[in-house]
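For subunit A:
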Amino acid sequence: MADAAFWAICLVVAPLFFAISSFVRGGLAHVFGPLAAWLNALAVLGLTVSFARSGPLRYAIGGWQLPLGINFRIDGLCVLMLAMTAVTGLAVSMYALGYFSLRIGSARQMSRHEQQRLFFWPLWLLLWAGLNGLYLSSDLFNIYVTLEITGLAAVSLTALSGKPAARLAALRYLLVSLLGSCSYLLGVALLYRCYGILDMAALSRLVSPGPLLWCGLALLTAGLLLKTALFPLHFWLPPAHANALAPVSAILSGLVVKASFYLLLRLWGEVFAQVLPPAAYVLLGALGCGAVLWGAAQALLQKRLKMLIAYSTVAQLGYLFIALPLIRLDPGPAARQAVVLLILSHACAKSAMFMAAGSIFLKAGHDRIADLAGIKEVLPVSSFAFVLAGVSLMGFPPSGGFVGKWLLLGVSLAGGQWWWGMMLVTGSLLAAGYVYRVASRLLVFKAPFFSRRQAIPPVMEWSAVLLAVLAMLLGLLAGSPLELLAAGNQVFSPAGLEVLR
Partner candidate 1 sequence: MSWQYSSAALFLLLAIVAGLGRILRGPTAADSMLAAQLFGTCGVAILLLLARGLEWEVLQDIALVFALLAALAAVAFALRTWGGTER
Partner candidate 2 sequence: MGLLHNLGTVCILLGIPFFISGTIGLLRFPDIYTRLHALTKADNVGLGFVVLGLSLQADGWHTVARLLLIWLLVLIASSASCHLVARAALRKKIEPWSRP
Partner candidate 3 sequence: MNTLLFYDFSGLALLAIGLHGLIRSSHPLRKILAANLMTSGVFLIMISGARGTGQTMIDPVPHAMVLTGIVVSVSTTAVALVLVCLVQETTNRALLWQKRKREKWGRTDG
């Protein structure tokens, strides 16, 4: 019975089960968490193998056929996103294992530290189950519920650090995600009222231009843009990602933001591809350019390391939105493969960066960039991980970011719209700016660095390095994941839809 459907069920049921059991048996939380992480990695491996063999699959939950029941749709893009979540999630879980095993000095923080350790694992596993459910499901309302699980778990994790700034950021994050979910729900309601169907694949065949369709689609997109923190709506992201605990920031920036972009990619690339005018794609691309410029500018000005990384997330998301008009421009697979590659490499690189920053913060006691000089003497591995992740974020060959941007550059020049390519290049230069700003502090040799006697467990440093190396190697071994994408089906071109029945 070890076919793709079985592994898909394990991907949703296992994290939920371990989340509940780690809540009930608080003492064993730090055992259930990593166990669930390894099981998840195993399930994704099984899913990839059986998917490569048997091709795309639709699984009817509860045995009810399409118009009524909810379906899992397992295709190339879904497997890649699950693999990204599994790999990054495994690295973050190992990092968190080390992070929470640290004994914090004073007794006063003992119970606070104890609470964080107890509640981190159930919240993180519920978030993970929400992400897996979101990538697998092909039903718009079911995706609304998984978005809620992911959003609520992310807010609770942000507020877990207990500091006033983190709680204020969590409250603002919650209000924004409340507004986003409400507009997404209204969009789903209007589409259901118009077409009477909730499934994405079926909807893409029924869709025809009409006033209610435009309103519904506009609301869906507005809700998802709020949750992806695209440029004008990004105000809630930096404080939330910077003030959270180190493993939580890695999860938020690496994985949670990707879920809503994945949905936008599905809706704009596949479901409503025929109906949407090119001008809409150009608008999103323009907002993406704004995000790249504004994010990079802010990152250059930041004094705190984690704020710099958070603003770099805003900038990197801009690249993904620049890829949308290019997908519309080029019928071939190049732009689609590029955007998937950018998503994968950003997830690994950004998580590695936040993990390294977390180790640096624990060792230095602060994260002011100006005073970090000479830390490489004390934390060589984490500094190397940070710089390596920064380099792959910049899009330096052979990293995944480089291959993605190179493909996009090719598409934009071939299609004659050179301004997207030009924006990619300036964005990369700006990214180089803020990465070198930090790297120069980390790598330069300076007077002995005053640091706490805090011994950083090696698992924390090496999980960050491995993830950074993976982000770097993604460019070289880009072949296998991308042919997975093709093997499944031409995800976004109309030809692919017939396969989905």
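One rule holds in what follows: a residue touches a chain if its C-beta (ideal position, glycine included) is under 8 Å from a C-beta of that chain, and two chains touch if they have at least 3 such contacts; residues count from 1.
Keep in mind how these were chosen: all candidates are chains of the complex that A comes from, given by their letters.
The structure presented is a predicted model; accordingly, all values stated were derived computationally and were not measured.
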The one of 1, 2 or 3 that touches subunit A in this complex is candidate 3
Note: in the complex, subunit A contacts candidate 3 through residues 141, 145, 148, 152, 155-156, 159, 164, 167-168, 170-172, 174-175, 178-179, 181-182, 185-186, 189-190, 192-193, 198
